[in-house]
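Here the complex is missing a single protein chain, while all its other protein chains stay put.
Chain lettering (A, B and C) follows the sequence in which the chains are written, and residue indices restart at 1 in each chain.
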Amino acid sequence: MTLATAVRSLTRDDLHTLLYWMRLTRAFDDRVRLLYNQGRIPGAAFSQRGHEAISVGSSFALGPDDVVAPMHRDLGAYLLRGMTPRRIMAQMMGRVTGVSRGRDVNTHGMGDLSLNIIGYVSPLPDSMPLAVGAALAFQYRGEARVALTYFGDGSSSEGGCHESLNLAAVWRAPVVFICENNQYAYSTPLSRQLTVENIADRAAGYGFPGIVVDGNDVLAVYEATQAAMARARRGDGPTLIECKTMRMLGHAYHDDGSYVPRDLLDEWSRRDPLLVYERQLRDLGALTDDELAALDRRIAAQVDDAVDFAEASPWPAGEDCLEGVYAL
Amino acid sequence: MTLATAVRSLTRDDLHTLLYWMRLTRAFDDRVRLLYNQGRIPGAAFSQRGHEAISVGSSFALGPDDVVAPMHRDLGAYLLRGMTPRRIMAQMMGRVTGVSRGRDVNTHGMGDLSLNIIGYVSPLPDSMPLAVGAALAFQYRGEARVALTYFGDGSSSEGGCHESLNLAAVWRAPVVFICENNQYAYSTPLSRQLTVENIADRAAGYGFPGIVVDGNDVLAVYEATQAAMARARRGDGPTLIECKTMRMLGHAYHDDGSYVPRDLLDEWSRRDPLLVYERQLRDLGALTDDELAALDRRIAAQVDDAVDFAEASPWPAGEDCLEGVYAL
Amino acid sequence: MTELTYLQAISAALWEEMEADERVLLLGEDIGPFGGAFKVTKGFVERFGERRVMDMPMSEWAFVGAAIGAAMLGLRPVVEIQFADFIATPFDMIVNQAATCYYRWQAPVPLVIRAPSGGGLRAGPFHSQNPEAWFVHRPGLKVVAPASPRDAKGLLRAAIRDNNPVIYFENKYLYRKVKEDVPDGDWTVPIGQADVKRRGRDVSVIAYGSMVYEALEAAETVAAGGIDVEVLDLRTLLPLDRDAILGTAERTGKVIVVHEATLTGGVGGEVTAIIAEHAFELLDAPLVRLAAPDTPVPFSPPLEDFFRPNAVKIAEAVRKLAAY
Partner (left out) sequence: MTELTYLQAISAALWEEMEADERVLLLGEDIGPFGGAFKVTKGFVERFGERRVMDMPMSEWAFVGAAIGAAMLGLRPVVEIQFADFIATPFDMIVNQAATCYYRWQAPVPLVIRAPSGGGLRAGPFHSQNPEAWFVHRPGLKVVAPASPRDAKGLLRAAIRDNNPVIYFENKYLYRKVKEDVPDGDWTVPIGQADVKRRGRDVSVIAYGSMVYEALEAAETVAAGGIDVEVLDLRTLLPLDRDAILGTAERTGKVIVVHEATLTGGVGGEVTAIIAEHAFELLDAPLVRLAAPDTPVPFSPPLEDFFRPNAVKIAEAVRKLAAY
């Protein structure tokens, strides 16, 4: 999407909405890191830095009835789809007010069917077939809804990735797969994971389009997703969109990520998705200093509020763990 | 391989050796079907008809130290690699003299490391990573050996297929994968399994060659495998060879295969691998009626002998089942 | 009442639930035109169409996962795993995904996985397994293993209507071997209730699946010798019917737990432990387990006959225990 097209298809409000979600994602994530380092978040938490354009740009393309199955670097998708910072922060802290009521850790298990969000489990890429199944339900009932899900470069090597892509192809299912190629699976670089340049090229093996986009350009991600959603909604089946990016911090906050070459990070930090987008908006004359400052103030207040809410929320009672293993 | 090339690279003896293994495979399989129908073979047995050129042509390309992991339609490979008709028939009948001593059923579990044959388990495609691992062992010790294995069109949809191909690629492992595309997985036609013309095209997603050959032309299969083996031995990594063929009978002998369209079978019966090869040899002037008759007599005698041997072999004693669960 | 074989009872439950509830659909390998490896779904695609009777590519992990996703979005999928032995392939999807979604984020997963299990058919190590114990060790799942046509039908109906993932182990050996009158109409066998299939005073045999028939046969055999055996059919393996287990232990004071699965780590250990913990004082003799020995399921008839528990072996164990 050129800036020009973006401006044609998106209102100024839309452009600011995107900015808001990206910056909220960044600010929330920065706070999580801080809290984690202060020992105020038990367990672990995944870094989001570098992934904001992907999670926000793609989920912005969803219609209200579409379903999304975000993964561990898709904080932006959860937020954008209506999961409040309060609930998510309480989730991070294991409080009863958290999405999973203290049962699951960090972004795991943050599903809410009333928001059309499917939560994820840790084994990867176990959300892919769920999205295909959601798409199957839409087809089954003749609904014009689409399912969107995500997987990493590392997860692309798992057998389940292949099975899910193939099943979606055979069913011509209304599903969009976003591959977040951040060049590492934990500490393992691409060179030890696969032998091809683009994961998206594998889509040819399933007979549907595989597209490569700049994962640090929120408008590009949005446009590609939007087109793929439209295609799926038309009944033309799945699309695989590979977003090239870089994980800018460790895998999770206990990991300093020091195995990533410094200059690779330097190079990508110049392409920081927030910087890129801010520059685009300014070039368009669609963002003023005051607007940005006001937005950031609003965001900071929201994040503060989320932390206050979470820390004021009660811990679950021990014996609560026994309840609700089975649905009635 | 044109006939002319074949004649250049293969001796008349070689050509007759191929003929022998193919016709032995056919005769043995025909006998198994007969015995099964007579209730003389307990359990089940997979049909081999149509697959003779693939199993024989590919395994003929193996050097003595190479390892093969054949599957359920690769009777020809077991025979060619030195598993005697006697042992195999006794295996089919569950006798102590069978390859697995009565423990496993039909072609399952017919491994013998002294023959460089890896046996298979029923879940598919569970031999693929074993072949990759054998190839890893060769690399590890710097041995110029190659591993060869097989999988079906149906098995190509399993996640393990993808993982194995990718792992082989990342390791540049000396392994050759033969995809036996017989157009059905049990009763399920290709159209319900995948959306692309050639499974071999998926090799592009792993950065190694994917080749399509006529699976009913033993010389073509041999030539392609031979080239792939040489490539692997040179250290240039894996190859995927897709052999197009047709399963001419039911999945196994309890299945009449009546779901396969009659005219599809008719069409392919004209391309019967034994007929094709016989014609090729006759065109070359490399086969006389007398030779063929003598060969078939020799084969019939061998199969008779195998049946006699198997039926004269003792059943295992019940309590034998307790022994040998663990290696010392 | 209609006389049905075990297999017909399963088919009937599927058929009737599909007639009654548009949300029910079937996924599995070769279940469409072919009617399934065991013909359980013969005629289904003709009646319900390919939309509701879906032939799957070989990719158990993904189609179980897709069934989970579809279940979350309002369908009620019934998946057939062609042989229970292949349930190890989608294992992760079952134990990590299906079993935990409700606990973690309150997403019900109304999913049934049908797994034809069991031996005695000369089918070797990979078409004869009884892997139920793995799932009994996974909170969030329910596990059933009916023995009679009546229970097969009633439990499958209950499983389809349950809002949790239910693993339904159907015993292949029984498919065409057992037959009984099954009531018509809309009734279920509640998940979680064992059933006393024979009342007796001297020894309890607790069993499930094909072993229920072997136990009943053994009971007849020893009855001639004056031993009165009670046979408890567990029917559901998770949750186990603790009251029924303790009840039979209390009534006879002597208990044998029988299963076709291998001994070590099997469901028999759990049942035995429940009794040893909660009915210890009522016992008149050591608890006894009778199960397959700890080996893969061997193929050759003499080996499999030795391997598989049966009425003769049960009768022997009953006699010994009665004499204790």
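The working rule: contacts are C-beta pairs under 8 Å (C-beta built on N, C-alpha and C of every residue); 3 or more make two chains touch, one makes a residue touch a chain.
Just so it is clear, the model here is predicted, and its values are computed rather than measured.
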| item | value |
| --- | --- |
| From A:Pro85, A:Gly102 or A:Gly133, residue that would touch the chain that is not displayed | A:Gly102 |
| Candidate in contact with the missing chain, chosen from C:Glu29, C:Asp241, C:Glu270 or C:Glu304 | C:Glu270 |
| Option touching the unshown chain, where C:Ala99, C:Val205, C:Val229 or C:Val258 are the choices | C:Ala99 |
| Selected from B:Thr25, B:Asn166, B:Thr225 or B:Gln280 as touching the chain missing from the view | B:Asn166 |
| Residue among C:Ala133, C:Val231 or C:Val258 touching the omitted chain | C:Ala133 |
| Sites on subunit C contacted by the missing partner chain, in the whole complex | 85-86, 88-89, 91-92, 95-96, 99-100, 103-104, 125-126, 133-134, 136-140, 238, 240, 261-262, 264-270, 272-273, 275-278, 280-281, 283, 285-289, 294-296 |
| Missing-chain contacts mapped onto subunit A | 42-44, 94-95, 100, 102-106, 108-109, 121-124, 154-155, 157-159, 185-188, 192-194, 259, 315-322, 325 |
| On subunit B, residues whose C-beta touches the chain left out of the figure | 67, 69, 99-100, 103-104, 108-113, 118-119, 121-123, 126, 128-138, 140-141, 147, 159-160, 163-164, 166-167, 170, 324-328 |
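As a convention for this text, only the chains that are shown with their structure count from here on.
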| item | value |
| --- | --- |
| Centre-to-centre distance between subunit B and subunit A (centres being mean Cα positions), rounded to whole Å | 46 |
| Whole-Å gap separating subunit B and subunit C, where each centre is the average of the chain's CA atoms | 37 |
| Sites on subunit A at which at least two other chains make contact | 159-160, 163, 166, 170 |
| Where subunit C touches two or more other chains, by residue | 56-57, 59, 61-62 |
